[in-house]
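Below is a structure I'd like to ask you about.
Every protein chain but one is kept in place in this view of the complex.
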Amino acid sequence: MPQKSFRQALNEALHHEMGRDPTVIVLGEDIAGGAGASGQQDAWGGAFGVTKGLLGAFGPLRVRDTPISESAFVGAAAGAAVTGLRPVAEIMFVDFLGVCFDQIFNQAAKFRYMFGGKAVTPFVLRATYGAGTRSASQHSQALYPIFTHVPGLKVVIPSSPYDAKGLLIQAIRDNDPVIFLENKLLYDTVGEVPDGAYAIPFGEANVLREGGDATIIAFGRMVHFAQEATAILAAEGIDCTVVDPRTTSPLDEDTILETAEETGRVVIVDEANPRCGMAADISSIIAENAFGALKAPIMKVTAPHTPVPYAPNLEAAYLPDAKRIAEAVRKTMAYRK
Amino acid sequence: MPQKSFRQALNEALHHEMGRDPTVIVLGEDIAGGAGASGQQDAWGGAFGVTKGLLGAFGPLRVRDTPISESAFVGAAAGAAVTGLRPVAEIMFVDFLGVCFDQIFNQAAKFRYMFGGKAVTPFVLRATYGAGTRSASQHSQALYPIFTHVPGLKVVIPSSPYDAKGLLIQAIRDNDPVIFLENKLLYDTVGEVPDGAYAIPFGEANVLREGGDATIIAFGRMVHFAQEATAILAAEGIDCTVVDPRTTSPLDEDTILETAEETGRVVIVDEANPRCGMAADISSIIAENAFGALKAPIMKVTAPHTPVPYAPNLEAAYLPDAKRIAEAVRKTMAYRK
Amino acid sequence: MTGMQLSREKLLEAYRMMRTIRVFEDRVSAEMASGDIPGNTHLYAGQEASAVGVCMNLVQSDNIASTHRGHGHCIAKGCDVHGMMAEIFGKDTGICRGKGGSMHIADLSKGMLGANGIVGGGPPLACGAAMTAQVLGRDDVAVVFSGDGAINQGTTAESMNLAQVWKLPVIFAVEDNGFGEATASSFVVAGEIVKRADALGMAFAKVDGVDFFAVHDAAAEAVARARRGEGPTLLHIETPRYYGHFSGDPDNYRTAEEKAAMRRDRDCLTTFRRRVGEAKLLAESDLDAVDAEVQAVIDSAVKAARAAPQPPLDSLTTDVYVRYP
Partner (left out) sequence: MTGMQLSREKLLEAYRMMRTIRVFEDRVSAEMASGDIPGNTHLYAGQEASAVGVCMNLVQSDNIASTHRGHGHCIAKGCDVHGMMAEIFGKDTGICRGKGGSMHIADLSKGMLGANGIVGGGPPLACGAAMTAQVLGRDDVAVVFSGDGAINQGTTAESMNLAQVWKLPVIFAVEDNGFGEATASSFVVAGEIVKRADALGMAFAKVDGVDFFAVHDAAAEAVARARRGEGPTLLHIETPRYYGHFSGDPDNYRTAEEKAAMRRDRDCLTTFRRRVGEAKLLAESDLDAVDAEVQAVIDSAVKAARAAPQPPLDSLTTDVYVRYP
């Protein structure tokens, strides 16, 4: 299979779907870039280059550079979704949700329910998330727990180029509002990605590794750290299962509970802040539904309850890493009641 | 001690603090009401009458009716807080956080950290929350898990008139941003409230009842439902502890863990949606730190993963109630590994 | 075509709509007072000429976005009055199956994108509907009704700029009833509303919202402009608000005299009757017949709503998603 970057995988997904379905449009700030300027058009293709080339292929009616007015254009995407388009809006950094959250959680997410099942809202919101780029407190947050909390939204966090493409295609074809979160530090990672279009269903976890001793559950970039940790642990004779749920809403509870029951020891890795976070969420599901099989406390490895710091040494300490994950697994292994 | 309503308790707290400290101001839509109109001034005293009488006592410079511009006036409260005032902003329904969230979570909450500890932000945001008033999906949410998730915010949910007054006074005197959430259906509840000013420290749970069999943890209006449940259960010979943490951030983990360890059986009641909610949060803390003492799965009694419906019968089914709480306790009692 | 040139049928339809809204709202008010309606409502009485004057220019595939004070817009855009009443009573036969209530009445099949509990919630949505028309090459337009209070919500300002730079076929119908809740708009709205459009180079008009014909004609021009692809228009429509902000509002911030004068001097129904009478377009008896018909419709809607079943309990958890997982 051809090797492609995470960025290219996403770009291909957009090309496929826009080519296939004339109701798919993309919109966002500098989604093309250069509009109204003297130089190159499609100069950026989005701040992270994901939408590069779409302008040339599909023209400015379907590839729309917007004013810096997230409420207006995210809300316009919601309004377009219930009237016949399949918009894919981009907010560069998920941290900007604060200026447009109403249109996401009170409007798009609730139409179908409030309207008694009559609305169909095929709305996709793409955004980058995550720390590690020295971008400080307002450009580094994870925030997926907030979206996961909201009924009516689906939330996707791909960890590999393959998943990125398949999940984005599913998001665009899906008939519900989808928040699609891309970790900035994964854009340049490379993996096998088929040339054709394929959709990965939501709510199906990917079990990357099976081991009898402990289960590690992780999302997005943290999946890679979890796998690093298993390498360290394997050398010590500890054999781990690694589960990447891929979507936090819907969540593949079955797979999570199954592997938790198999190993009886669970570590959940979450780069979001800990309070009411994803690690807490999954832990509580296990504590309620797989209690009898547990051999040790359910451990969470998360960011601390602090904003994201700027200084590189602090930011490195902020994020979970393989060492901390391995340490948590060791702790659950050593646990005796 | 005199009997007062929850509403009056809050009103007294505001009167006390505004009288004591000239830097305390209140602002919000119709916080007085009637501005610019032909009839009565201070016509509303806020949509729920909590700020009634403040205009007459403290004048329009300190009791400020605002345009419907939540970002501007909530952000102005944040800006005033770091420059010398102690503003108490009101957004009528916490559901409106979507139009002003940036000023809360990216600005007010993060100033101190981003600025290296140099900012002090004595900012209070009051809002009503909760279902049960047939106000449907956009006027009935709980949403405190979202605020609790955010480092830099404190989150308060009083359950009684006494607590309402003491916690609001603490909120106003506190030097950190505080989200103060009032359940609409508690405003008319009555209880003992001293005439004088007193502050209840944050992060100190209130243990309303001690019983050896199981621990029920609940917030706000759910505390009353939890107590109802204990009455049902007592008749069956099941004796429960009831813990009201009063603040979700900071959270009194010590008291929660202690009582969880004492009883080994825990039910958490949360009227918020379940995913990444408060029940999940507390469950995960217990599952990580009091695992050895647990005799049964940690049960969550929450709203379902749906928006709040309008029809009274559906809304009643949406909210946790004493029956569901009692049932969950019975389940933990019946649990055998 | 100006309003005065409308056919006899169209004139009767306009009057029927306005009258239906008035009677609907008066009746909801009465039912609220008797405690039989569960929720809370914001009544549109007094503002009827605005919704109807605008919507008479629309076809079914055009879309409107509305507000918390949405009943009038719903009726004017063709929502079923029985379904609306049942919705307000929280019944399974409601237009949203009892899940939405007064503040969320919607019927997408009629181009009614929903009342909205969030002030300023509608403008971005209407831009979206207009974008759909633009992308698909249709000549549909979108109208967003919003209040004078909503003009200060950032979403409105953003949407107006977006509409103007994208030349979206959208009309901002600002219904200025002088109040946002209990606060007079003079206290919170700086400057002049139409100038906010003018500053963006957007077309605008200010009209007397008590006069159906004035609203109709200004809206006709705006709709035609939008259909021609020449972009958005802001209509500043001045109306009275007969009731308090919400049912139960003591409305103590307005004097009794002010309220009496408003009902006496600023009634779009009597104004309409006078104008069509003077122009000899319709007879009193035609209009009286409509009044009687409307009364019967509303009576039957209330009766049906009362008799209808509550939603089944299992509908609590349906319709959150199309498919989950």
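Letters A, B and C name the chains as they come in the text, with residue numbers starting at 1 for each one.
The rule is simple: a contact is a pair of C-beta atoms (placed from the backbone, for glycine too) under 8 Å apart; a residue touches a chain by one contact, two chains touch by 3 or more.
Bear in mind the structure is a predicted one, so any value in this text is a computation, not a measurement.
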{"item": "Which displayed chains the unshown chain touches", "value": "A, B, C"}
{"item": "From C:192, C:230 or C:299, residue that would touch the chain that is not displayed", "value": "C:192"}
{"item": "Residue touching the undisplayed chain, where the options are A:98, A:203 or A:250", "value": "A:98"}
{"item": "Contact with the hidden chain (one of A:83, A:135 or A:183)", "value": "A:135"}
{"item": "Residue among B:10, B:81 or B:181 touching the omitted chain", "value": "B:81"}
{"item": "Missing-partner contacts on chain C, residue numbers", "value": "152-158, 160-162, 164-165, 187-192, 195-196, 198-202"}
{"item": "Positions on chain B contacted by the hidden chain, ascending", "value": "23, 25, 61-62, 64, 66-67, 69, 71-85, 87, 102-103, 106-107, 111-120, 151-152, 154, 174-176, 201-204, 247, 250, 252"}
{"item": "Sites on chain A contacted by the missing partner chain, in the whole complex", "value": "29-30, 33-41, 43-44, 47, 65-72, 95-96, 98-99, 133-139, 304-307, 309-314, 317-318"}
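Convention: only the chains that are shown with their structure count from here on.
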{"item": "Greatest separation from chain B - chain, by CA centre", "value": "C"}
{"item": "Centroid distance [mean C-alpha coordinates] between chain C and chain B, Å", "value": "36"}
{"item": "Cα-centroid distance, chain A relative to chain C, in whole angstrom", "value": "40"}
{"item": "Multi-partner residues of chain C (at least 2 other chains)", "value": "94, 96, 98-100, 104, 116-118, 154-155, 320"}
{"item": "Chain A, residues touching no fewer than two other chains", "value": "71, 102-103, 106, 113-114, 151-152"}
